[in-house]
Structures are given as C-alpha cells and as structure tokens.
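Of the protein chains in this complex, one is absent; all others appear in place.
Moving on, here comes chain A:
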Amino acid sequence: MSQLAKVPSTTKVARKRKWRGDNGWGYAFIAVALVVFAMFTAYPVVSAFIISFQEYRPLGSVFIGFENYVNTFSDALFWKSIRNTIVYTVLTVPFTLFLSFAVAILILPLKKRTQTAFKAIYYLPAVASGVALSVVWLWIFDPMPSGILNKLLHVFGLSNMNWLGASSTAMFSLVLMAWLSSHGTSIIIYLAALLGIDESYYEAADLDGANFLKKLWYIVIPFLKPTTLFLLVTGVIGSFQVFQNAYLMTGGGPDNATTMVGLLIFNNAFKYFEFGKAAAQSLILAAIIASISFIQFKFFGKNIEY
C-alpha cells in the first residue's frame, strides 16, 4: 500500500523537476509568442466566426443565424469575384514562378558581387510602397494617346487602348502589373535553393556528358521541387487575397471585371458596414484557400525530398 502511494509522489516530483527545468523555461519563452498569437491571430479568427452569424452594430449586434452565408452564396457578385480571383491567380502565379526560376538560373553563374547586385535590383520593388508603384502604373496605363503604353502601341501603328477602363483589358492590365513587378522574393528563394545543390551532382552529370537542359531536368528541377511547392502554395494564397492592385488601379471596375474577393470583402466591411457578411465571406475564402492548399500538397507534394 505504502509502495503504491510512493509511485505517484515520485512522478509528481519528476514532473515538478521537469517543469522547473528546461521544459518550464521553454513554455515560459513560447508563452510570450503564444499570448501575442492568441490576441492578434486566434482571437480575431474566433471573433470573425462569431460576427459571421450576426448583424454587426457597434452598439449591440444581433444574432441572425446563417443569413450572412445564405446571402453570400446567392450573391452573383460574390461568385463573379471568385471567378475573377481564380483567373488572376491562374494567369499570375505560374508565370511568376517560371519567370523567377528563369531569372534565378540566369543569375546563378554570375560572380557573387554581380549576383548580389541583381538580387537587390529584383528585390527593390518589394521594398517600394505598393501605393507609389500603383501611381507609376496608372501613369503607364494612361488611356490617352500620351500614355506610355499607348505611345508604345503607336510605334507599331496600333490605336490607343483604354487599359483600365475596358473590361477586355482591365484584368490583363492588372496581370501585366503582377508579371512585371513582383518577383524579388521568389528569385531570392530560388537562388538560395539553387546554391544549396551540391556541385558533385553537376560534376557527375558533366562526366556523363549531360547538356544544360538535361542537368536542368534531372538535377535542378527535382531538387527545387520543395521550393517550387512552397512558392506555389504561398503564391496562390497571396493571389487569392489580392486587394491592393484592384483597389488602387481599377476600384474593381469596369463592370466589376476586376472585383477580386478581397476587394469585395473590404467593400462590404468598410464601405457598407456589413461586417457580418464580410466575416462570412472571409471564412468562405479561408476554406477555399485551405482546400486549394490541401490539393496542392496532395498532388504536388508527392516524391518531395526535404
């Protein structure tokens, strides 16, 4: 009996010791990050979930069940915004990955100093304010004959285009903006991954008489698969949340041709004060992004060597 009584007491002492030792310190240190995470990430998510079932009012919200979700699913503009977001994502993410990869491959053989210079040049737009960049792009897309892009068209004998004002070109204009201005981070990540490939693989390939394309196909691409998956997932997530470009460049127009789901959520929340509907749409968007990420991991995550 007395022996049995001793067992839990020993465990308790051991636990206590453990808690006072490294484990305790570990918990103490992550507690700070945990509190910050709970306050600024977990709490807003839980709060958004609750608000999505309410008609939000600063002086007292009203519970309305699934009405915000029902209204969202029956809203044609919501589906149009989802479609626009998918089109934008499909047009921007793969091209961005390809371009970043190609630039990284071109930079790789250069001397370290030149590499750094190119990395800085490509990363510069990421440092610049998005608003400032948008102003420059508005100037480039000026619809009148004096606009930079239109002047370029005139050189080829083409008439000027209403870049941001016509449905046929507005989405393409935003895509073009994404194609030409947001590769810095991807290039640096690709370059770091390329530098991590052991030289011995290339040497072995040289001995086998492999040319550049063979080395690319059999060495580089397989080794960069984890990096590509990471950039693809984060790229798709970022693209689904795109807001700034549409907000500053077109305001979602013309005829909602560039209304992305992020912009729609913003408008519902801050233009019409329909926070409940905006919260419901945010959660639906989160579910869509999570599903797409899951599919990406499922299909592209196979045979990945970490």
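Note that in this section a residue touches a chain if its C-beta (ideal position, glycine included) is under 8 Å from a C-beta of that chain, and two chains touch if they have at least 3 such contacts; residues count from 1.
Assume contacts and distances are computed from a predicted model.
Name of the non-displayed chain as stated in its UniProt record, restricted to "ABC transporter substrate-binding protein", "Transglutaminase", "Acyl-CoA dehydrogenase" or "Inner membrane protein YgaZ": "ABC transporter substrate-binding protein".
Only one of the listed residues, A:I82, A:L164 or A:L285, touches the absent chain: A:L164. Of the candidate positions A:V35, A:V90 or A:A290, contact with the hidden chain is made by A:V35. Panel shows chain A; residues 25, 28-29, 32, 35-36, 39, 57-59, 77, 141-145, 160, 162-168, 251-256, 259, 267, 270-273, 275 of it touch the chain omitted from the view.
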